[in-house]
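Note that one protein chain is taken out, while the other chains of the complex remain in position.
Then we have chain A:
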Amino acid sequence: MQLAVWTYEGPPHVGAMRVATAMEGLHYVLHAPQGDTYADLLFTMIERRHRRPPVTYTTFQARDLGGDTAELLKAAALDAVARFRPQALLVGASCTAELIQDDPGGLARTLGLPVPVVPIELPSYQRKENWGAAETLYRLVRAFAQPRSTPRGDRPTCNILGPTALGFRHRDDLVEIRGLLARLGVDVNVVAPLGATPADLARLGEADFNVVLYPETAGVAAEWLARTFDQKATTVVPIGVGATRDFIAEVAGLASIDARPILAAETSRLPWYSRSVDSNYLTGKRVFVFGDATHAIAAARVAAKELAFEVVGLGTYSREQARDVRAAARDLGLEALISDDYLAVEAAIAAAQPELVLGTQMERHIAKKLGIPCAVISAPVHVQDFPARHSPQMGFEGANVLFDTWVHPLMMGLEEHLLRMFRDDFEFHDEAGASHLGAAPAPVPVPVAVEAVRWAQDAESELRKIPFFVRGKARRNTEAFAAERGLATITLETLYDAKAHFAR
């Protein structure tokens, strides 16, 4: 058993949901107890999706455990196909259903459904969310992808693999990479899983090569495509200026085109911003980096080579990609932290004493607790990191976003620090006034002692029970209410009379 308050990743069936929700024309029948539908709200609330995820849960309860849970699964599968008319059905179990051993995939196959059934086995007690997403995409690709049936055309083509639902900035990264590939003269054949149908997956073989944006979710599928259809895949994740240039060179190599014109033409503002004298103070800032492997490795490179920070810690919760992170850490003279225990991460951050933390939602809170500036670079993230504005991490625009996002908390931290430092300085203290105008500080008027309304003890303590963010308003309203009525003392009754009054 492992004690956990925070978890960096959900269970593997949530990864399968991320793939199913990203796609069109696919429905997921999930053998799961009542309550597992909580995962729907990750998609409807955090990512603000317009539609419910395409998932039917069997919602078995204790009284069903006697033996008809298999029947529930069959009924749910039949219902889902009749109602949603998907091109294909994904069938699997959540952690509890794994224990009751109904074999959802096998059961669904006996139903003679008019659509293909793809069973997925996700070991919930060993693996986690990203593994579940990768395995699901791999199973789907295996089930549907066909070899190339048309001859290679004049223009090079590729697939883009990896973007999912609930992916950190996947939506905008895809826009950037599509633009970049178009300017390179490379056509996009299929993007998967985001926006793809099972029929689209069948066409994967038509492309010349694959662009892997997120190895966590697409690595396994890309390896299978390389083995089976001889499609090579990109290995560089284009986050940061240097990595984007390397990515362009890699794509040009795979597409047999000349990268020089586009490398000469494409620019980011990051290099100039980083060279401008204003950024001098960033030199050698100590930064701690933690996240999924892809984003942590990319962030470490940007931090060290494009912003001239000193990386003092690098780690990931992605055990599957631990080797890559260890290698990246070694290059920086560090030992990687591979852990999904936030307490270990907190201890490492406290020990490294960084001036900036780049991490997930969890590190944001650790940093807040320790009083260190922080920026978010990786999932898991909360609703504010699925922004309305265009904010990719990848490509040249992504580099601009990284510069702004990472430098902003440092500026804020610096501003706050300066204000605090000078608060008691003779020139900056509260009563000093605007000295550069040569005017003598105006004497601060002593407030005339007004007959203040008195708060009775019980009313005062009742007021303290009101949440702090509305307490000020409640106090003002009540005092105004009392003053209007000439009351000298605010009692409990006055407090609630005022509340009812202002409710009108």
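Everything below uses one rule, namely that a residue touches a chain if its C-beta (ideal position, glycine included) is under 8 Å from a C-beta of that chain, and two chains touch if they have at least 3 such contacts; residues count from 1.
As a working rule, contacts and distances are computed from a predicted model.
The UniProt record for the undisplayed chain lists the protein name "Light-independent protochlorophyllide reductase subunit N", from the options "Protocatechuate 3,4-dioxygenase, alpha subunit", "3-methyl-2-oxobutanoate dehydrogenase (2-methylpropanoyl-transferring)", "CoA transferase subunit A" or "Light-independent protochlorophyllide reductase subunit N". Note on the undisplayed chain: of the listed residues A:M45, A:A182, A:A327 or A:A344, the one touching it is A:M45. On the side of chain A, touch with the chain left out of the figure occurs at residues 1-7, 9-11, 13-14, 33-42, 44-45, 48-52, 56-62, 64-65, 75-76, 79, 83, 94-96, 99-100, 123-126, 128, 362, 365, 382, 462, 465-466, 492-493, 496-497, 499-501, 503-504.
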